[in-house]
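Of the protein chains in this complex, one is absent; all others appear in place.
Here is chain A:
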Amino acid sequence: MNLTLKIWRQKGPQEKGQMVEYKVTDISEHMSFLEMMDVLNESLVEKNEIPIAFDHDCREGICGMCSLHINGEPHGPDRGITTCQLHMRTFKDGDTIYIEPWRAKAFPVIKDLIVDRMAFERIQQAGGYISVNTSGNTQDANAIPIPKLDADLSMDAAACIGCGACVASCKNSSAMLFVSAKVSQFALLPQGKIEAADRVRNMVKQMDDEGFGNCTNTGACEVECPKGISLENIARMNREYLKASII
């Protein structure tokens, strides 16, 4: 298949970027989207041009590194997948595809399609952990009885890979789905309850300080999330936050 690509090119964080048009030919429908990008980059290198910078790592949908806002949606038009799991058969011969970086003030562009997602790391560092004694006398986690439903919900929340699609898809650039998943995975478990109040207060404060927008419950994040993180987590975070701040 032959495609027209409109790709955001930006030399550096302080440089002005723009959409640049590229043509790619003989693309196999069995290629993943990132393989198509590799083919384009190889052709650019052959022409002595600077290849397009984009994030990728595991290429099997678990690391959360690949991003790309494709034709107006994070990770492209398919559901429940990351960009590395998007295949060219999703598109038609002759299509024009827009490829842009995540857009949010809190995710500044580093180069081309790569954005700085350290804001998520700083939110995690603010409270996305539990403090445990690792002296060798650590209690076996399986010795603590946990209701099956809570364990399942916690595991569902922990499936978040921190890719940032929630922020990219939200019209407000809100990070609440990510933060709520990280709050929920601990809030649901007995091990997480001890630091629950400080955790939610500190993580929400860090989220606000980073400059993410406020959630208006459009639900776009839930639809676009490659791991199917539920909006129920945001409601839980709101409850946890109110409990920690008022009671």
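Quick notes on this structure:
Criterion: a contact is a pair of C-beta atoms (placed from the backbone, for glycine too) under 8 Å apart; a residue touches a chain by one contact, two chains touch by 3 or more; residues count from 1.
The rule is short, and it goes like this: contacts and distances are computed from a predicted model.
Per UniProt, the protein behind the absent chain is "Succinate dehydrogenase cytochrome b subunit"; the candidates were "Heme exporter protein C", "Amino acid/amide ABC transporter membrane protein 2 (HAAT family)", "Protein ImuA" or "Succinate dehydrogenase cytochrome b subunit".
Checked against the hidden chain, the listed residues A:N2, A:S28, A:Q139 or A:N217 yield one contact partner: A:N217.
Take chain A: the residues that touch the chain left off the picture are 6, 8, 19, 69, 71-73, 77, 98, 100, 103-106, 109, 169, 171-174, 176, 201, 204-205, 207-208, 211-220, 223-224, 231-232, 234-239, 241-242, 245-246.
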